[in-house]
Structure formats: structure tokens, C-alpha cells
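Here the complex is missing one protein chain, while the rest keep their positions.
Going by the order they are written in, the chains are A and B; count residues from 1 in each one.
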Amino acid sequence: MSTWRIARLVAVKDLRIEAHSRVLINQVLPFAGVTMVIFAFALDADSVLERVAPGLVWLATMFSLLVLVQRSFAVETDDGALDAMRVAGLDPKAIYLGKAAALSVELLILEVVLLLTAVILYRQTIPLDGVVLLVLTLLTATCGLAAVGTLYGGLASGFKGRETLLPLLTLPAVAPVLIGATRAVESALGTAGAVVSDGWPWVGLLAVFAVAFGVGGSLAFGPLIDE
Amino acid sequence: MDLEPSNSDIEDHKPVVALHDAVAVLGQFPALAGASLTVRRGEIVLLRGPNGAGKTTLLRLCAGLLPLVRGTGQILGLDLTTQRESVRRNVGLLGHQNGLYFDLTVGENVRFWGATVGATEAEIATAMERLGVADRLVDLPVRQLSAGQKRRTALACLVVRRAQLWLLDEPHAGLDASARDELDATLREAAGSGATIIVASHELERAGALSTRAVDVVAGQIYGEQS
Partner (left out) sequence: MTTIDKEATLQSNRSGTGTRATRILGIATIISMLWLVAFGLGFSPADRDQEEAVRLMYVHVPTIWIAYLTFVVTAVASGIYLFGRSKSLGWDRLAGASAEIGTVFVALTLVVGALWGRLTWGVFWQWDARLTTTALLFVTYVGYLAVRRLGGSHQQRARRSAVIGLLAVLLIPLVHWSVRLWRSLHQEATVLDSDGDIDMDGLMLFSLFVGVVAFTLFYIWLLLHRTRVMALEDLMEDRGLDQALSERRNEAASMNAAVPNSEEI
């Protein structure tokens, strides 16, 4: 059984679970939406909100990432399924890539919804010439977030205190993504005078990050979930 | 139904399990404190013993889930210290948890496991029929099943994987009488086709009738006829 085949099976399995349970739609999206609303309460100035809207989108994404990762591994530990996959001798790389892929899909949906929410709540507009940059940013940032989240989620899932260990490990690790993705989206939307061409170096950084952690993560996942 | 193990590369005279003075720890506690056991192909071995004796740890060790801290061990000719990953592929473990995904249906669970070993649709269907989870239950989410039905689903997942060594931890728990009979029949057939089975059970009479040999696990060590 090739690694890619197993990864595909795992990804489809995860997405099927989501389709049945609808946790993303019923719980995580509303949570992210509420976060966007309470940002407005905290920041209390329309001009400020408009200026920092891209950052708020990615902040809300970061917090939702933690929730999604916890969920992704809760289904594995509820009945010992991850252990069962280990016992079955499934290649941990495949498990990692599959779960990260499913997580990426969920994250992408989340990010699109958050962007639309920002358009509505924070009066953002998406200029046509920024669309390509926007799409590439979403794709590369998502892959990086999913790579880091799946890796540390797997590690944390085996221990008590996983709810606090996960943010401690994940948030510093995704700081480069937060920085890069926010700057790139600012360039795509033209926030505070940024232009689209400013965004490409950031996309480059996001892509390198995604590849680095994708490769590193697939190698590290096995030892980290093992006993 | 073909329950023949998928990889019959172990000669009949070589033991399937060969543990000598094995020590395995849970944290700092030596759950297994020097256990020795030899099991040959086709045997059905019953592990008896009180709770806390180390039966579960012994099964998890043989499944390649736990590291061997002291002593030596070979499973299916593979060394437990250096070839743990390879051991896992050929072994099936049914522990206290069932390894199921609560949000997926019975059919989806069994198909997932079957797909990971490349089982055909027919083999998957037969496994489910054999364990009595086809027809009525196949499209029910696992969450809605009784404990016994979940157990049978988990066994179907195990059966479809065609492992050479089956490790079962209290498999009869939660099953009614007819389900237990079915399970015993399945186990006998598997053993007849060349699988080796180790069962930990409190059901001394039933498991005793099923097994070819019984050993006692007491405070991390094994007593009784060890080979």
C-alpha cells in the first residue's frame, strides 16, 4: 500500500467524519464569526478595524486552527483509533499527510468565510488585481498552518494537558505564517497603501514554510506519536 | 471465508511469539516485570490473571506498541527492539478501546480498514456478515450501537486486516451468548487457517474451551506452561 494511497484514505476518512458530524459548520465557523465580532467590541474604531482587518482574519484563523486540530485528534483518541492505526502498521507519514490534507480543506473553507465576513464587517474590498495574490496566499498559508497543527496536535493528543500544550507549541511556530499571510493579504487588498507587488516575497516565504514543515512534519510525526 | 493470514512467510516450527524476561513500563511502573512466553503458530493461548497483572501491557508489547525495556522478544521472527514497526503490520490488536470512529457508520469503518490493506469489497462484506454487523447495522453510525455491537464491528475491522497474530483483550465483554458463539467460531476458523491467537479473558470457562493452552499472568510475570 503506497504512502499516498493511505494518506488519501485517511484524508477522505477525516472529511467524511466532518461531513457526518458537521463540527466545522456548526461550531467552528460560528466561533470564528463571533471572534470577528468581538474584535470590533475590543477595538472600537472603524478606521482601526479597517486598517487591521487582514490581521484580524488571520488571528481568528489561528484560534480556530487550535480548535480544528483538537477536533481532528479527538476523533482519533476517543476510541483509540490512532493507536489502532499504529498497530496496523500504517506509515505515520501517510497518517500525517492525510490528516494535514483534510485539515487544509477545512481551514481553506474557514478562511474564505472569514474573508467574506471581513468584507462585510470591516468594509473590505477585494480588488481584481489582488485576487491571484489572495488565492496563492490562502493556499500556501493554509498548508503551513495544517502542517504545524497536525504535527503538534499529534504530539499533544497523547497527554493530559493537551489543551494547553497545543497552543504553547503551535502559536510560536506559526508566527511566520501570521506575519507573512497578513502582509500578503494587506498587499492584495491594498490596505494602508500596500500594493500587490509587495505581496510576492511573502508568498515565497509562506511557500518555503509550508514545504519545510510539510517535510519536517511528515518525518517527525512518527517518532512523536510513538511510545 | 478466507481468513488466511496474508503473509505466510513464517515456518511452522519457528515460534510466533518468543519473549524472554521481558520488561515493559508504564511511566516508571514495571507493568511487565520479566515475562517469558513462547507461542507457536496456530495456537490459541489464554491469558488468565487479575486486573493489574499486566495482561494488557503484554498484549500491547506483542503488538509492537510499547518498547521493550529489558529482556528479549521476537514476534513472527522480528526483533521487538529493532523491528517494532515491521511487527505491527502483521499483528492485530483488539484492546479495551475499539479503535472505531463514532461518527462513521459500521460499513464506513470496516471499509476504511479494509481499504488500508487492499481488501476487496467481497472480503469486506464477508467480514461484516461473519460478525453479524451487515444488514441492519451497516449504515448506522457507530455512536448509536450497543457495546457488544461496537465490539463486533471492531472485530470485523480486525478480521478484514488478515493479521497473522491476533491479540485480543477481553473480546467477549459486552457480547450476548450468540455473539460470543459467533466470535468463538470465527477465532477457531482463523486459527485453523494459520493465525495465532492470544486472548486475555476473565471468561475462564468459555475462553478455556476455546484455547489450546492457558497461562497465568501474575504481577507482571507469566506462570504455567510457557511453551
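Rule of thumb we're sticking to: contacts are C-beta pairs under 8 Å (C-beta built on N, C-alpha and C of every residue); 3 or more make two chains touch, one makes a residue touch a chain.
Small disclaimer: the values here were computed from a predicted structure and weren't measured.
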Where chain A meets the left-out chain, the residues are 151, 155, 159, 165, 168-169, 171-173, 175-176, 179-180, 183, 201-202, 205, 208-209, 212-213, 216, 220, 223-224, 226-227
When the complex is taken as a whole, what residues of chain B touch the one chain not shown? 23, 25, 27-30, 33-34, 46, 48, 67, 69, 208-209, 211-216, 218-221, 223-225
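Definition applied: only the chains that are shown with their structure count from here on.
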When the centre of a chain is set as the mean of its C-alpha atoms, what distance in Å lies between chain A and chain B? 37
Which residues of chain A touch chain B once you look at their complex with the stated criterion? 1, 6, 9, 13, 16-17, 20-21, 75, 78-81, 83-90, 227
Inside the complex, what are the residues of chain B that reach chain A? 63-67, 85-86, 88-93, 95-104, 108, 112-113, 115-118, 141, 157, 161
